[in-house]
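Below is one structure; the comments refer to it alone.
The other protein chains are all here in position, but one chain of the complex has been omitted.
Each chain gets a letter, A and B, in the order it is written, and its residues are counted from 1.
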Amino acid sequence: MAIVTYRDALNQALREEMQRDDRVFLMGEEVGIYQGAYKVSKGLLQEFGEMRVVDTPITELGFAGVGVGAAMVGLRPVIEFMTWNFALLALDQVVNSAAKMLYMSGGQFNIPIVFRGPNGAALQLSAQHSQAWESWLAHIPGLKVVAPGTPYDAKGLLKSAIRDDNPVMFLEGEMLYNVKGEVPESEYTIPLGKAQVKREGDHVTIISYGKMINVAQQAADLLAKDGIRAEVIDLLTLRPLDSETVAESVRKTNRAVVVEEGWEICGIGAQVVDYVQRDCFDDLDAPVLRVHQVDVPMPYAKNLERAAKPDAQKTVAAVRQVLYLE
Amino acid sequence: MATKVTMEALSPTMEEGRLVKWQKNEGDAIAKGDVLAEVETDKAVMELVARGAGVLRARLAAEGDTRPVGELLAVIAEKDENIDAILKKAPAVPASSASSVSSTVVPQPPASTPPSHPNGGGRARSSPLARRLASSRGLDLGTLQGTGPGGRIIRRDIDAAASTELSGAPTAAAARTAAPVVRAAGDSEDIPLTQIRKTIARRLAESNGPIPTFFLTADFDLTSVRELRAQMIAMGDEFKVSYNDILIKAIATALSQHPEVNAHWLGDSIRRHHRVHLGMAVAVEDGLITPIITDADTKRISEIARESRELAKRARERKLVPEEYTGATCTVSNLGMFGIDEFTAIINPPEVAIFAVGAVGDVPVVVDGTLAIRTRVRITMSCDHRAVDGATGARFMQTLRRLIENPLMLVF
Partner (left out) sequence: MARTRPPLPAPSDTSSPTKKPENSDDAALRLSLLREMLLMRRFEERAAEAYALGKIGGFCHLYIGQEAVGAGAISALRPDDYVITSYRDHGQALARGLSPRAIMSELFGRVDGVSKGKGGSMHLFDRNLNFLGGHGIVAGHIPLATGVAFAIKYRGGDQVCLCFFGEAAVNNGAFHEALNMAALWQLPVIYLVENNRYGMGTALERASSVNDIAERACSYDMPNEVVDGQDVIAVREATQRAIARARGENTPTLLEVRTYRFMGHSMSDAASGTYRSKEEVDEYMKRDPITLLRAQMEQRGEWSDEKMAAIDAEVRATVEDAWNFADESPEPSLDALTEDVYVDTTSDTGTSASAGER
């Protein structure tokens, strides 16, 4: 096992998959000569050349469509959005082309494409650069949505995403790129559509994904000091969402808290709560609570931003509430 | 203008009531029609409703107190209104209890609570898990005090209830179950009388005392009834009836043909009823109650089956309203399910008769000089001799036999 940053884990995944299958190519802003806006694609241009690591003009809609068109005729594009905030412009291609093509064509054209980039807030990037997109994307049938929170998960899931013959939305995090973790040196993939119990416990289930999984783990550490054993579940894939793993846990602990980026209304947590109330109604001793971003565009000031985001303290408070400890 | 809240006669036979639970606190705003408290009558738990608006200025009884009908329980008045005059006339000072009656609004039930009693009338808030656990452990949610928000019964309340000792922990809003006040080390238990038990005791002692009762017992052959029942069941689930349902129909029909038995003794007259409203004795947790099947003689057997099931269920859930258990013209009691061959039931005054149905079973009988096995049931009729003579009763039993042994007669 090597200790690798999340960024390098992604780089490894890209490199390995591009070596493995020459139909895979990377396209996006600054992915080539600049070595990647966040250095995720470092060294790839040198290794694979201009045709396979393509720098684009600032045209998200355009190059997202280019990716879909190329996928229609057999290539396997990895389209990078410098951040998912800019992908809003490209959503027409993601939704109306990529997601729906297979269905509209009666099964003739599947789109084996990956759209990836950093999602959600970083530090003081302000309102337009801090949005979390997972619930918009997870709403659409025809898409798969993945949000890894650790280097191990990032590499394994990106490899699977690239090999998947469907459009996969891959949500990374700027705050995650420097996070270090253990990554096997040998070949491995992580299957899409399966959640993981990252920590076992029997008092409460904390469900999370993406960069928030680290918040959940921190909260679990704090709770452990008070003798509260939290079970932490990392959803890993948001669509299709592995509700069975969640249900199995809640049936055991009888209470759940979701920690998510994104705002309250129709967030991923709302969907998790729906599954839990359906699957575990008779096992719930308390309502399911969610810890999410405050319902405001992200402010710039440091203290306000901190107050807007979910954190370990807020998670601990929610857990204590479902345990009826004040 | 102040409103006096008194103990009301919430059932026709009620003479006193027990205040189970206040729903409003002193200082709360009251609108006309608000539920002030839950009061246990002799039959069920009823809601005491405000008849005026204002502020609840005084609560004069504590949860658990028994007060006679007509006694002052509380006063509703304007915030600043002087109610001294009313209070002076009020009876005894409220019994001291653990319940914190304060003038500040306390929306949650206090942390340590007095023993609470069966709460059948109100709906206990509970988490789904608590409900499931209570059900599987045979706990009545109504007997528990919830420590969750809004009085929600949650898992720890169920867990605490399962243990017989009071928890010593500070937040032990340990739920207390109903009643047992342990005196000695375990040799015996004194169980205070609930209202229902008091009523049963009083009324049926009246029965056995002054009423000259005699008993008529007869065996009835159920061969035809068994066939009828089998045929009905074969027709589908909605026609699934029990022997008791068919017997109720037979007894009701016989009563319609014998108005002298379908009667009430009024002391200076006998009232013969033209409609048959048959009471059906149902065992409930600490006693019995008799919900009524109205016009039982005119109802189809399947309807009787449905109604009797429904009424029995509601009786056990303490959800009957007074109209459902008062006004019977006659009563049937069935202990067959307990394997009782025969028994004598005690008449419910002012009725003049009651029928005790034993177990249905296959027994050896003599038919045409040989031994045969027949399905039989034994029914005992208790008669108030003041209104029903021996021959009258016997003639009734003859009619009943004709109906039971030729159930087609139920249709004609």
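Methods note: contacts are C-beta pairs under 8 Å (C-beta built on N, C-alpha and C of every residue); 3 or more make two chains touch, one makes a residue touch a chain.
In this text the structure is predicted, and so the values were computed from the model without any measurement.
The shown chains contacted by the absent chain are A, with contact judged over the whole complex.
When the omitted chain is restored, the residue from A:Tyr6, A:Tyr38, A:Phe63 or A:Phe115 that touches it is A:Phe63.
Residues 21, 23, 25, 51-52, 54, 56-57, 59, 61-77, 92-93, 96-97, 101-112, 141-142, 144, 160, 162-166 are the ones on subunit A that touch the missing chain.
Assume only the chains that are shown with their structure count from here on.
Spacing of subunit A relative to subunit B, judged by their CA centroids, is 60 angstrom.
Those residues of subunit B that touch subunit A in the shared complex are 127-132, 147-148, 154-156. Here subunit A touches subunit B in the complex through residues 254, 281-286, 324, going by the rule given at the top.
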